[in-house]
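One chain of protein is taken out of this complex; the other chains stay put.
Then we have chain A:
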């Protein structure tokens, strides 16, 4: 029997764990969160992604109870959260600075929340050792936070916030302080722990790669609003706006006017050049201003004009970004527009086919590009 795909957001019968209903948060004149309504489901790994100042941290602090919404309600398992103070919520948070208690050992840090609940001693001991095992910290139980490495501290913070088995775990830029290699390893560890414990995770991050790796759904935020919330694949392949397309990964945006043609639209962008073509279900009026978003890896780069391709443009290579496994070519069209094209470096560098100032042809299929209205 094939495993059921986890996507409760497509199931009309699924009950969301968290519901934001028309939530607005203002600090004085400044609107941090602007009338947001969305759901987060149980066992989800939900990422709030956006640049600093977009309101993602405010969103999380409202869930933790450190901020109260100015308008609207937040429901946790159907219950209004507003009157419940942070210390009474079944929500725990992993802080960006980790906020480990420096005067307590690793063991005591993890036991801190359990002790506040007044649980029996042997139960606390059992739970703490379970957490130590989960985060592979058994050897460091007696150390103080300043006696362990950054990666270990991160795991202590995670163990401490998971110890009380919260319904919802909030992670505020949890991997920000780690170096790139460790961050990658930890991302997979986080997913693993999330799966094992079955806890709902909400992660705040400005790192799109991190959000894409760990999350079941990513909410891209801008200026106090969620612009798009969807699976990483859909966010990448079918962004709903130029903002999302540009924020996630690399993209070339070509501006033009649309005209209905077959399954999609013809887009005329520069006078004298043939119109581009993109398949799309968008409902556009003829002559409407549109944006064509093309991912660099979907653009083919050839020396000669490709046959049977409607989307083909001629240009000159002005820049090559060599990243080892791939190279990104920046190709300037006669109009000055830069189009990025990416190729895998399957050959050794010395045998590269193109170099600076080469005249090349760029082409892509009818379905490669996404047509966006704004």
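As a convention for this text, a residue touches a chain if its C-beta (ideal position, glycine included) is under 8 Å from a C-beta of that chain, and two chains touch if they have at least 3 such contacts; residues count from 1.
Everything that follows uses one rule, which is that contacts and distances are computed from a predicted model.
Colleague: What does the UniProt entry say the missing chain is called, choosing from "MoxR-like ATPase", "PaaI family thioesterase", "Putrescine transport system permease protein" or "Electron transfer flavoprotein subunit beta"?
Modeller: So the chain that does not appear here would be "Putrescine transport system permease protein", according to UniProt.
Colleague: Which candidate, A:6, A:30, A:101 or A:188, sits in contact with the chain we can't see?
Modeller: Of these options, the touching residue for the absent chain is A:101.
Colleague: Going by the contact rule already stated, which one of A:58, A:92 or A:187 would touch the omitted chain in the full complex?
Modeller: Per the contact definition at the top, the residue touching the missing chain is A:92.
Colleague: What residue numbers in chain A mark contact with the hidden partner chain?
Modeller: Touch set of chain A with respect to the missing chain: 64, 66, 85-88, 91-93, 95-97, 99-103, 112-113, 116-117, 146, 160-161, 164.
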